[in-house]
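Note that one protein chain is taken out, while the other chains of the complex remain in position.
Labels run A and B following the written order; every chain starts at residue 1.
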Amino acid sequence: MTGVLKHRLFWPSAALIVLLLGNLIFTPHFFSIEIRNGQLYGSLIDILRLSAPLILVALGMTLVIATGGIDLSVGSVMAVAGALACLIVVDNPGLSGVLLACVAAVTLALVLGLWNGFLVSVVGLQPIIATLILMVAGRGLAQLITEGQIITVNSPPYRFIGAGYLLTFPFAVIIAAVVVAFTALLTRRTALGMLVESVGGNPRASRLSGIHSRRLIWGVYAFTGVAAGIAGLMATANVSSADGNAVGSLIELNAILAVVIGGTSLAGGRFSIAGTVIGALLIQALDTTIYTTGVPAQTTQLFKAVVVIVICLIQSPAFRRKVLRTVPA
Amino acid sequence: MTSVLAPRRRAWTIRKYVPILGTLVLLVIMYGIGIVNYEGFYNTQILLNIFIDNSFLLVVAVGMTFVILTGGIDLSVGSVVALTTMVCATLLNDGWPAPAAMIAVLVMGALLGFLMGCVIHFFEIQPFIVTLAGMFLARGLCYVISTSSISIDAPFWKTTAQERIGVGTFTITPSVVIAGLVVVIAAVVLAWTRFGRTVYAIGGNANSAMLMGLGVGRTRIGVYTISGLCSAIGGLLLSFYMSSGDPLHAIGMELDAIAAVVIGGTLLTGGSGYVLGTVLGITVLGLIQTIITFQGNLSSWWTRIFIGGLLFVFVLLQRAVVRRTP
Partner (left out) sequence: MAETTPILEMRGIGKRFPGVTALDGVDFRLHPGEVHALMGENGAGKSTLIKILTGVYDIDDGAIELDGEPVLFSGPQQAQHAGVSTVYQEINLCPNLSVAENIYIGREPRRFGMISFRAMRAKAAELLGSLGIDIDPGSVLAGHSIAVQQMVAIARAVDISARVLILDEPTSSLDAGEVAQLFRVIRDLREQGLAIVFVTHFLDQVYEISDRITVLRNGRLVGEFRTAELSQRDLVEKMIGKELSALESIEEQAKPQLRDPSPLLVAEGVGRTGAIAPFSLTIHAGEVVGLAGLLGSGRSELARLLFGADKADSGELRVDGRPVTMRGPRSAMERDIAYLSENRRTEGLIEELTVRENIILALQANRGWARPVPRRQQDELVAKYVEALRIRPADPQTVVRNLSGGNQQKVLLARWLITEPRLLILDEPTRGIDVGAKADIQRLVVSLAGDGLAVLFISAELEEVLRLSHTIVVLRDRAVVAQVENTDAVDANSIMNTIATGVTA
């Protein structure tokens, strides 16, 4: 039993389950899932579907944080990618146009990620500062693309990315699942995950062991850019419009929160993809719960603030020493 | 020995001013561009309007300057500004007298900053994550108060909002005067008090500062308290300007404040920079907006792109200056 309690996914999973069970009080049918017109419906499905962009962004953030960095620009990258895609789709609403839009948007997101990685790994800027630049400029860039308007697209194939269903499952969830699986394979079936953890855990020792940390870090920021780009496609497709200001707003904070809840330390090192996914689901479940209970949706920020502080305090060696009086592990 | 040292020393003293000189040059160039290209730009009122429209941001950025000088960061300022407007509006609508409401929000802002400072100092958690939580917290509290805007009808706010103070043939608002006072006090505190010098010492080398027997903890908590207080003052000025409290006020203001501080020549790693630089930084941001307005065919989003670009240039400039440190 203590083994279960000590497993690092125990507490986030338990919190998620308790939160979902708590919903039964307000919504007795909360757990019911039904199939209408060959599509899954239900609150749980909604939570899954709505959390897809956050899962993607948090996935990239997990790797960045594992290297000991941070990426504040993910929200802006989402907005830029979404804006570019909508700009293309608005004139080519067909399938080929949508495909072109996706490729273009993800490529642009990749370039932005490479830019961040360049500043961090080659120029040697602190990650928080390096990504702050794109965080500020990216919003402007997104609005430049949309010319300050909200681009509304009328393209069923594009809408499908965010709101469509494939084999009874929401397509966004499938994309997210595929990217999660891909990332898990990429990091755990190759040596990538271990090398990333090594660089984040002890950069000097990693260098002396012959690891090319520069390339690794660069790659991780590039990956985060791509993940944010796909998330931007989803978010804009879901509402069939791109608003340079609103897309991905505050998502960097939610993503960091998801990563931290999932048990990855902000100091870098060990990371957990499963933990991050649970963290992202927990955040979305919290949003949904607050919404269904009728409390103003934005007050979830209060809860998030409390959660961040509590988790960081528990992770803080100084706090354990001074308040809990236990020796940090 | 002196003869060997003299040239190096001079180079170093100049190097200390490189970022702020860069800002000054940039400012002159931008102003020149404005005057050459746009009719009516030379009017001094244009410059004064920058301060009228950005007085709250200036105050917030002054608080941010203290924090960044110690090598920290405060992401909560925008939310604290918004919370200040909300609390202030609510208190006034509940019939509190204006002075009592103002004192209450100032105390609240300082207290929030103080608490964040304590968590940062005593539990050794990164400032970035603590103030991020503070940002969530303050914004969340806004929505607990109300999800929509609350207008302020208190007579004092009405008069302050409309009041104009003549400076020769030009006018400024009381807010500009308050912001000016904050700037002067901050500059004096940083330059000539023990607290202010300790702020620089911590930014230079916090470990050394501690071994030198300076009150590192006290000072570190102090700068976040000051930042909270400045955010509250900024919130008051914003409520004068807007005549309302709104949970949507000042979203992203932390970025503008950080940008102003950095463009004003303060090192993000701490230990070097001036409040005067921050004033210049705010002026640069204001001039960008003004030029874009005068240009007419450039849209407002160019502001963000310009600010991002300037951030990039100044961060690189800082990097070059710091890298040559032995």
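Operating definition for what follows: contacts are C-beta pairs under 8 Å (C-beta built on N, C-alpha and C of every residue); 3 or more make two chains touch, one makes a residue touch a chain.
Note that the structure is a prediction, hence the values are computed from the model and not measured.
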Touch criterion as defined above, residue of B:I33, B:M212, B:L248 or B:A320 at the omitted chain: B:M212
Candidate in contact with the missing chain, chosen from B:S76, B:T131 or B:S272: B:S272
Touch residues of subunit B, complete complex, unshown partner: 1-2, 5, 8-9, 11-13, 16, 188, 192-194, 197-198, 200-201, 203-205, 207-209, 211-214, 271-272, 325-326
Subunit A, residues in touch with the chain not shown (by the definition above): 189-192, 194-195, 197-198, 201-202, 204-212, 216, 269-270
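In the analysis below, only the chains that are shown with their structure count from here on.
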Euclidean distance of C-alpha centroids - subunit A vs subunit B, Å: 30
Subunit A - residues contacting subunit B, complex: 70, 123-126, 128-130, 132-144, 147-148, 244, 253, 256, 266, 296, 298-306, 308-309, 312-313, 316-319, 322
List of subunit B residues in touch with subunit A within their complex: 73, 119, 122-126, 128-130, 132-137, 139-144, 147, 247, 255, 258-259, 268-269, 299-309, 311-312, 315-316, 319
